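Notes follow the structure.
Apart from one protein chain that is not included, each protein chain of the complex appears where it belongs.
A and B label the chains in the order they appear, each numbered from 1.
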Amino acid sequence: MSNEKHHIVPYHVYVVILGALLILTFASIGITSIELGSLTVAAALFFAVIKTYLVLIYFMHLKYDKPYIGIMVGAVFLLFIVVIIITFLDYLYR
Amino acid sequence: MESTHHAHHLPYDAEASKIGMWLFIFTELLLFGGMFIVYSVYRYLNPEAFHLAGEELNTFIGAVNTVILLVSSMTIAMSTSAIQKNDIRLTNILLGITLILAVVFLFNKYFEWSAKFSHGIYPGSQEMLGTMSQGEILFFGLYFVMTGLHALHILVGIALITWTMIELKQKKIHHEKYDLLENSGLYWHLVDLIWIFLFPLFYLIH
Partner (left out) sequence: MQEAQSALQASYLHHQGRYKGLLGWIFSTDHKRIGLLYLYSITTMFVVGLLLGLAMKFELLAPGKTIMEARDYNATFTVHGVIMIFMIVIPGLPAVFGNFLLPLMIGAPDVAFPKINLLSWWFYVAGVFLVLAALLFGSGTPDTGWTFYAPYSFKTGTNMLPAIFGAFVLGFSSILTGLNFIVTIHRMRAPGMKWMKMPMFAWTLYGTAWIQLLATPVVGITLVLVALERIFGIGVFDPALGGDPILYQHLFWIYSHPAVYIMILPAMGAVSEVIPTFSQKHIFGYKALIISTMAIAFVGYLVWGHHMFTAGMSGTAQYAFSLLTFLVAIPSAIKVFNWISTMYKGSINLKTPFYWASSFIFIFMIGGFTGLVLGSLATNVHLHDTAFVVAHFHYIVFGGVSFSFFAAIHYWFPKIYGRMYDEHWAKVGWIMFFIGFVSLYTPMFYLGMKGMPRRYYDYLPEYHGANILSTFGSWILAMGFLVIVVNLVRSARKGEIAVANPWKGKTLEWTVPSPPPFENFKEIPVVGEKDGPYNYE
């Protein structure tokens, strides 16, 4: 198994992704400084999710790995979301 | 590697150590996940207090630290490409940059925390108990625990990267066997991922 050929990611891909991440960071700073009420949290989280996706797919190589690792990662995030929703069934309706 | 003649000889399996690292990352995600549940519940229960307390934090330092972590994430990701191309020198430089950025992050954190301490903001401080609402106390309690725990992970990351650099120097890591480098990278990206959520949740409540 040690001789499996790995995909070598070109350096410029990482630079482009970093650029995107930085833009998203400043965009989230910008959008949260506008008064959007309850949408502020949603906007900040939305940008955070996109950033997470980019880091997972490119920096953490999920794009180039066997698909089952990506499926596991997705499942873990999904489980966490389900847990938080169920917890909030208590707090939202208390 | 120390002598392992009493152990079974398992063939080198890069994918096994990679999955092992991913599984460990899952435990870390749920560790912080528990904290995020606590955070979201208290934020839901005390929206105004969290808003008020969030104003106290310095968005600028937070943003600088975000940029630092993102750049360091890129450099360590690049180092896996460098090692695959068998460019040891570049791998070393990229890891070195990552390490320096990690230390700078901790410095920033140190100054940020000491500024808070000097204003009497720390867990259990009398000033907080006297002047702040319950929601604000909770905000700062969570702020210190979560960023503190994150800083602890930065320290672990620094240790891992240092170990990687030592093994690189000893030529135990090379273009055919670089699982430690890859795993340190994965760990470092995890630290980055958590910060991606900590930053908006603490610094960007306006």
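One rule holds in what follows: contacts are C-beta pairs under 8 Å (C-beta built on N, C-alpha and C of every residue); 3 or more make two chains touch, one makes a residue touch a chain.
This one's a predicted model, so the numbers in the text were calculated from it and none came from an experiment.
> Please work out which displayed chains the absent chain touches and list them by label.
Touch partners of the hidden chain, whole complex considered, are A, B.
> Over the whole complex, note the residues of subunit B touching the chain we left out.
Residues 3-10, 13, 15-16, 19-20, 23-24, 26-28, 30-35, 37-38, 41-42, 45-46, 123-124, 129, 133-135, 137-138, 141-142, 144-145, 149 of subunit B touch the chain that is not shown.
> What is the set of subunit A residues that contact the non-displayed chain in the whole complex?
1, 76, 79, 82-83, 86-87, 89-94
Throughout what follows, only the chains that are shown with their structure count from here on.
> When the C-alpha atoms of subunit A and subunit B are each averaged to a single point, how far apart are the two points in Å?
15
> Which residues of subunit B touch subunit A in their complex?
11-15, 18-19, 22, 26, 29-30, 33, 36-37, 40-41, 44-45, 59, 63, 66-67, 70-71, 73-74, 77-78, 80-81, 84-85, 176-177, 185-186, 189, 192-193, 196-197, 199-201, 204-206
> Which residues of subunit A touch subunit B in their complex?
Touching subunit B from subunit A are residues 1-2, 4, 6, 8-11, 14-15, 17-18, 21-22, 25-26, 28-29, 32-33, 35, 40-41, 44-45, 47-48, 51-52, 55-56, 58-61, 65-66, 69, 72-73, 76-77, 80, 83-84, 87-88, 91-92.
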